[in-house]
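If you scroll down you'll find the structure; I have some questions about it.
Omission of a single protein chain aside, the complex is shown with its protein chains in their original locations.
This part shows subunit A:
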Amino acid sequence: MFNAIKKLRKEKYSEWITGYIFIAPIIILMTVWFYYPLINAFITSFYDANITKMNGMEFVGLANYINVLKDGEFYNSLKISFIMVIVAVPLQLIVSLVLAAVLHTIINAKTFFRTVYYLPYVTSTVAVTTIFMYLFSQGGIASKIFVKFGLPDTSWHFDVNMALPFMIILCVWTYVGFYVVAYMAGMQSIPEELYEAGTVDGANFIQKFLYITVPMLKPTTTLVLLSGTIYVLQFFDQPYAMAKGGALGSPAGATSTAVIFVYNQAFKLYHIGYGSAAAFVIFTLILIITVVQKFIIEREEA
């Protein structure tokens, strides 16, 4: 009897030890390479710190945060990021939802189309941006098409007015396939009987889409909205590649997304304290937007 309890206890402890051994690598790595730098960045944001003289940090309290909130360039980059969210995210959502709905109803070549749509998403952002820079160059194939719609024949990545639309096109083209797949996964869980009932009631293709598919896909739409917003607010690679080695955010700050602003502060102007403060302001905004979006969607559901 006593031995049995002892054995049980021994088993329990050996399970504990196994657990700690299994989880130890990630805990160590995560502490060193994630939580330590995170706290470090937070502390730095209260200092006047310069990357060239790491040891001469001066505590300035909330000054960096106050200055960031007064910085016109910071607002400009926020504006660019928010325009992207407001235009690109709904566009992605509608295009991918419609595509997924059509794709869901067909029988032949489903996998083929899905693979093709997803392809842009797995391709390197630098490679994609490079190709698009040529397509949208002065006299380029895409530019020529848009000229027919009254737009100027110009190199979009180089033009103050066209650089932002260019980024939005890049963004939508890259991510739509990802959301198509997400929506298709969501559609698989809609019971077929709903559509049969719809048919009995005489609903057509579009009515079924509006009154069955769309409402049933709310959870996926929530995810698409949230993750799409976060992706767009973190937009970095494309403007980085578009700068062609010149000043990030060029031309004239037209592609200076929120993240490019932080990057410029740190690695061009060497203001790491200021840059860190800006990064935390952006993080807070992302958090607020996420919470608000979630709240609105959930309230609508109730």
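In the analysis below, a residue touches a chain if its C-beta (ideal position, glycine included) is under 8 Å from a C-beta of that chain, and two chains touch if they have at least 3 such contacts; residues count from 1.
Simple rule for what comes next: contacts and distances are computed from a predicted model.
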* Just go with whichever of "ABC-type sugar transport system, permease component", "Ubiquinone biosynthesis accessory factor UbiJ", "Spore germination protein" or "Xanthine dehydrogenase family protein molybdopterin-binding subunit" UniProt uses as the name of the absent chain. => "ABC-type sugar transport system, permease component"
* Structure fact -> Contact with the hidden chain, among A:Ser124, A:Asn161 or A:Gln207, goes to A:Ser124
* When the complex is taken as a whole, what residues of subunit A touch the one chain not shown? -> 14-16, 18-23, 25-27, 29-30, 33-38, 40-41, 44, 51, 54, 99, 102-103, 105-106, 111, 113-120, 122-128, 130-135, 139, 141, 173, 177-178, 181-182, 184-185, 188, 205, 220, 223-224, 227, 230, 233-234, 236-237, 240-241, 244-245, 259, 262-263, 266-267, 272, 275-276, 279-280, 282-283, 286-287
